[in-house]
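Missing here: one protein chain of the complex. Every other protein chain is in place.
== chain A ==
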Amino acid sequence: MEVQISDDEKLFLIHGVESDLRNDGRSCEDFRPMILERGVLSGTNGSCRVQLGQTTDVLAGIKLELESFDTIAYPKPRQPIYFHVDFTANASTQFAGKGGDQYGEEVAAAFHAAYSRSLDFIPNLSKTLVAEGYRWKINMDVSILQWAGSFPDAISLAVIGALSDLEIPEVEVAPDDGGKVSVVLKRPRHGGNMRDEEVPVEMWKLDVTKCPLLLTVSKIGTANLVDCCPEEESCIRAQLLVGISQNPEEEKYDVTCVKQLGGGLLEMESVLEMIELAQKATKGIYEALAKRLKTEERRKPGHSFLL
């Protein structure tokens, strides 16, 4: 999104960033207060809404699909999470019509790259392969409702939130005619004379502790900073999107992908510095996220939209 800002305002902003004092009182390494809420959409299998500084607003929802595939064409297990990012025209008028499509595809591709090894870092994701030729496909739809800077950060938080909210039904596989199998939802029997449809289906959840965060790190003047607001984004020299996943066993933060957003040139030295900053930020955000996911109290779906 383009914001109009004069050269003198930019000068003031850049000087401020270089002395580690931003226009909203934050230092370069600070994030705006984040709001994360799960279970906001009742029509999805898992959903999450993330707001950054009350302005960037991202909504992620997951729909599950039982997919049958050709075992000869795909002998190896594949990554089952599919991303689709949609920029609504509310976020900025430049996204009206098909305006946001190309941008959305670009961001979705970055998430595909960051989650390409999801079978490794989500330990129980291989359970989505329910039988030979059948698997749960996880369709992740992300919608940008409002845009005020650093939306990939918000998307990656919303994605993790939605994955942790996702409930996948347990299934029973029974052999069927002609070497095929039939997949039926698993309903634990409690006795009594309840009909089959009334018994709740058993569900299981994904382990998201190692899911990667995608953070934007920007270079303004000589300083590196995280979580830019739109005014700051108009002063950016170069911006990196760094995907980092946590490795709790070894207390390490592994880079899963790096992508440059927009134009600009970067020296190798500053690339390393920016990645280092992203790793530092990731640590803090993981801690905050874990705390929030643990303490969250569920409210009625859609309640916060009316505030």
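Everything that follows uses one rule, which is that contacts are C-beta pairs under 8 Å (C-beta built on N, C-alpha and C of every residue); 3 or more make two chains touch, one makes a residue touch a chain; residues count from 1.
We take it that contacts and distances are computed from a predicted model.
*Asks:* Choose one: "Proteasome subunit beta", "Trafficking protein particle complex subunit", "Dynactin subunit 6" or "Ribosomal RNA-processing protein 4". The correct choice is the protein name in UniProt for the chain not shown.
*Replies:* Per the UniProt record, the undisplayed chain of the complex is "Ribosomal RNA-processing protein 4".
*Asks:* Mind pulling the chain A residues that touch the left-out chain?
*Replies:* 4-9, 11-12, 15-16, 19, 21-27, 29-37, 51, 53, 157, 280-281, 284-285, 287-289, 291-292, 296-297, 299, 303-304, 307
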